[in-house]
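Below: one structure in structure tokens.
The complex is shown incomplete by one protein chain, all other protein chains being positioned as in the whole.
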Amino acid sequence: MASESVVASGDRAMRSAPAARSSFLATAWLITRKDLVIEFRSREVVYTTLFFAVSCVLVFAFSFVKEGVAAQDAAAGILWIAIAFSGTLALGRAFERERQNDTLRALMLTPVDRPAVYIGKLAGVLALLAVVEAIVTPLVALMFGAPVLDHALLLAALLAAGTIGFAAVGTLFAAMLIRARSRDVLLPILLYPITIPVIIAGVRGTGVLFQADVDLPMARLWLSILVFFDLVFVTLALWTFEPAMKE
Amino acid sequence: MRKWHRSFSFFLLPFSLSLALTVFGATVCAQQPPQAPDGFVPADQLKPQEQLPAAPLVIAAYAVAWVAVFGYLWSIWNRLGRVERDLQDVSRRQAAGERR
Amino acid sequence: MKKRFAPLLILTAAAFAYAPLAIQRAPYESTMGLVQKIFYFHVPSWMAMFLAATVCGIASAIFLFAGRKSYDRIAVAGAELSVVFGLIGLITGPLWGRKAWGVWWQWDARLTSALVMWLIFVAYLLLRKYGGSGSEKLSAVLALFGMANVPFVYLSVNIWRTVHPKTSVVMTLEPDMGRPFLVCALAFVSLCALMLLTRVQLENRRAELDELFLALED
Partner (left out) sequence: MDFRSLTFTDVSRHFGRRRVLNKVSLRCEAGEVVALLGSNGAGKSTLLSIAATLLDPSSGEIRYGDASARAAGADLRGRIGVLGHELSIYPELSAAENLRFFARAYGLSDVDGAVTIALRRAGLDHRDDPCARFSRGMRQRLALERALLHRPRLVLLDEPFTGLDDSAIHALRERLGELRAEGCIVLLATHDLETIDGLADRAVLLLGGKLVTIPDGSGTLRERYRRALHG
């Protein structure tokens, strides 16, 4: 190995101090891209979460079938339960990988500011859940005859807002549970009470879209409630991520 | 070793028990029938909830409140006693440690 | 600690001594009759729960951002009290509802969000019990989310049409009902403060015990 020429006693360490730290968004994108590349390579979390979500929907479908026809009004609830459960699974798996390789610790050692790490991880989880929802929603439409395409844009907004609210809290807790004992059971215990309002708003909003006489203003009301929750949860998470990650 | 916690609970428990009795007494003697509703309706036609006597519900509610409060106070007092005992034998072990 | 206890203890005892008499003398509510008397314990227990939840939230915020360990102990006390008073509220409510609305539980905004808030503090206690050593900070964050729910619970009854009485009903009570309510409210709030102090005292003694163990090792 050609050994680097040793600079006598010159203070090399001093002169080549790194440039100013990269901006918030650049750091967040750096972490998201890394997560997506890892996920694209192993695809482990996508496949497992997807299969889990599909089996979740099937199980519910069987339980609500009457004389061969699945209950029409159960579609919204089932869709959101599948999202919530697979979301918890995906969060647990994503951070389990960080724990096993202790890589989050290395990230905490770099000068990146912590909220950017949080946003980066959050975006990674959201991308994952978007893939799951893109497949589960048509499945629910197929099995329950839910009119998914009638107000596709509003439905997509509801799903996005609900998933952001759910994942915002989930990412924060999953990251902090890395050191805790029995974290697999603690994540749902902590996550569901906090995100119940988000799930209720999501189910009610989606339910309104699926029913025969669609009540659009009501759906928009639930959407605005979801956005309100997203803002509250994300800001609260951004404030608390830094002190909470400090041991 | 301050003894306040023992005197505090010594004083609190008998006092609260007597208090609980007064509460039950008050609710029981409050049994006068509520003013009769204007029209007389045969009992079985009333909505199910009307047929339900109110008194047991009220007594149950007050009982739950008192049981919860005293159950919790008792649990604090219990845990406090255990911590005090641990504190004593740790300080005894420490004192013994210094003497050795 | 002892001197702060005595006045509070006397205040609580006096309020609780007078409460049943005041309740017993309060007139019957025109439509609901006797069952409405649960009101005098149901609403104050929720007031005590809100107080404890807010104490827990604020103490957690101080512990999290200022890193002061003593506030974490106050937060634990607040969380436990939120669960206890929440439990009283969640049991007395349906008892009253059974008669007044004909059903034990109704999934409307006020009851649901109150239940959710109570579940959050139950989760707080579960986390502290099973989370292992590093779980204080996480439970502080959870308490912050719990406290963010407190205003939401309070406002939910006004935003949605709910079967639960509006918050304004307390202000518009007729004087005969208003007095006993105030007595009970005072009784519960002072009881909450008293139990909070006792519980914090327990946490402090536990911390002293840990200190002694540490000192023992040196």
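A, B and C label the chains in the order they appear, each numbered from 1.
By our rule, a residue touches a chain if its C-beta (ideal position, glycine included) is under 8 Å from a C-beta of that chain, and two chains touch if they have at least 3 such contacts.
These numbers come from a predicted model, not from an experiment.
Remark: the absent chain touches shown chains A, C in the intact complex.
Note that of A:S63, A:N101 or A:T235, the residue touching the chain absent from this view is A:N101.
Of the residues in subunit A, those that touch the hidden partner chain are 1-4, 6-14, 16-22, 26-27, 30, 34, 37-38, 41-42, 101-103, 105-113, 246-247.
By the touch definition given at the top, subunit C reaches the unshown chain through residues 67, 133, 210, 213-214, 217-218.
One rule holds in what follows: only the chains that are shown with their structure count from here on.
Farthest chain from subunit B, judged by C-alpha centroids: A.
Work out the mean CA point of subunit B and of subunit C, and you get 15 Å between them.
Note: centroid distance subunit A to subunit B, computed from Cα atoms, is 45 Å. Not a single residue in subunit B touches at least two other chains. Listed for subunit A are no residues, as none touches two or more other chains. Partner subunit C is touched in their complex by these residues of subunit A: 169, 172-173, 176-177, 179-182, 185-186, 189-190, 192-194, 196-197, 200, 232-233, 236, 240, 243-244, 246-247.
The residues of subunit C lying in touch with subunit B in their complex are 1-2, 5, 9, 13, 16-17, 19-21, 23-24, 28, 33-35, 37-38, 41-42, 45, 80, 84, 87-88, 91-92, 95-96, 98-102, 191, 195, 198-199, 201-202, 205-206, 208-209, 212-213, 215-216.
Interface residues of subunit B, counted against subunit C in their complex, comprise 2, 4-5, 8, 12, 15-16, 19, 22-23, 25-27, 29-30, 34-35, 47-49, 52, 54-55, 57-58, 60-62, 64-65, 68-69, 72-73, 76, 79-80, 83-84, 86-87, 90-91, 93-94, 97.
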